[in-house]
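All protein chains but one are shown in place.
The block that comes next holds chain A.
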Amino acid sequence: MDIGLTPGLTLADARARVPQLAAVEMDHAADAAWLERIADFCDRYTPMTALDAPDGLVLDITGCAHLFGGEKGLLDDLVARLSHGTTQVRTALAGTPQAARALARFGQPHVIVAPGGEAAAVAPLPVAALEAGAETMTALLRAGLKTVGDLACRPHKPLVARFGAALAARLVRLQGGENIAIAPRRPVPVCSAERRFAEPLTQTGDVLATLEALAGHAADSLEKRGHGGRRFDAALFRTDGTVSRLTIETARPVRAPEVVTRLFRERIDTLGDPLDPGYGYDLIRLSVPVSAALETAQHTLDGRQVEDEDVTALIDRLSTRFGRHAVTQFVPAETHIPEEAVRAMPAGHAAAQATHWQMAPADARPMRPVHLFAQPQPIEALAEIPDGPPLRFRWRRVLHEIARAEGPERIAPEWWRGDEGSRTRDYYCVEDSHGRRFWIFRHGLYEELPHHPRWFMHGLFA
């Protein structure tokens, strides 16, 4: 740098050279977040973006370059968009991610390697580009091998014998001999459609109209596979590089564009922070990361199919608006413990659809309450005889005189689960003098406990 500092200098040395130097602790989290933002921005070029932490990004632009006027055009566009402000960009474009990485870090800035030219392009790079560890590096330098090219012209076998197979493998990758696919940040969608705008969009209505058109394109390609989308991602790329993402999920595969758009409208309506277009969106992409087979609906005579579809569509709208955790259906669980006997599933889930509940057998009265507290609530109860139902109890500061009672129904803890603290519960259904019915239990048996067992309110009967 201009003032005589080089990377790798210790802080004390640097201060000695530049006394007024301001030192700031490195903020890894902020750096990582910034890299993520740049990666989001780079999604506009290709869906295959991978992080090369802490300061690199790898983009697989196979089949994408022609959209930007060739590789040169893409690279120029990327550099132009990124290098305003404080960000310094070095890029390289090569046939394999390793070669591109080495060229970007150790070579000339903004290189484009012609297909097959990797070996020649990496030859002048220092051996450090192999990133083989400090020890190997020292050994290589001592042997007088300064560049990748020096190493490449040596015979292969002695190299492996001296430095190990790992170094040889690195060399081969660097020269473009072996292509290892990158692991993209986001799963590659089943299909995606996008539209670019010369004049950025600022109106939410326009965004939705675009999404509907894109959903139409996506529907075409989904239809060819006989699939429908289970999840739709909309990525709105702002001109300043910020990317907003909207996701909707559906209970059953859909591909009708108007349904998708309606869900996106719900999603936008319920955003905590309203959509901020800034100076506008210049690229909108709709991708379908999850899809499933969609059978063409067969209309039955009774119209039940149509009703099912209506209800599913309603579930999707409600889930999009209130969240999937808020719209639930219930399935029974295999346990005797009442508070664990039911599990909530997102509504429309296949497991909830396939459930059969044990309906009331011909009992004289309902055996389970309609409301059940997740946590049993302690009550003060007075029982006439140790093993009998209470005479009266106090719950939430109100005294209830018991007029009728039935019980006990004994529910023992599930010993096979090894809960040491749990005790046998004796449940009673009691009715107070006002006609309110409660489900209360005594926690523990009289003969087991030195103190009186405690009583709890667990549920309310209709």
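Criterion: a residue touches a chain if its C-beta (ideal position, glycine included) is under 8 Å from a C-beta of that chain, and two chains touch if they have at least 3 such contacts; residues count from 1.
The criterion applied here is as follows: contacts and distances are computed from a predicted model.
Chemist: Among "DNA repair protein", "NADH-quinone oxidoreductase subunit K", "Response regulatory domain-containing protein" or "Phenylalanine--tRNA ligase alpha subunit", go ahead and choose the protein name stored in UniProt for the chain not displayed.
Modeler: The record for the missing subunit names the protein "DNA repair protein".
Chemist: Quick one: say which of A:221, A:242 or A:355 touches the chain that got left out.
Modeler: The single option touching the absent chain is A:355.
Chemist: Can you tell me which of A:25, A:363 or A:447 touches the chain that was removed from the display?
Modeler: Looking across A:25, A:363 or A:447, the contact with the absent chain belongs to A:363.
Chemist: Could you tell me which of A:258, A:307 or A:387 touches the chain that is not displayed?
Modeler: Once the missing chain is taken into account, the touching residue is A:307.
Chemist: Against the chain that's been left off, what residues of chain A make contact? List them.
Modeler: For chain A, the residues touching the absent chain are 301-304, 306-308, 310-311, 313-315, 317-318, 321-322, 326-330, 332, 338, 341-342, 344, 347, 352-353, 355-374, 396-398, 401, 403-406, 429-431, 433-437, 459-462.
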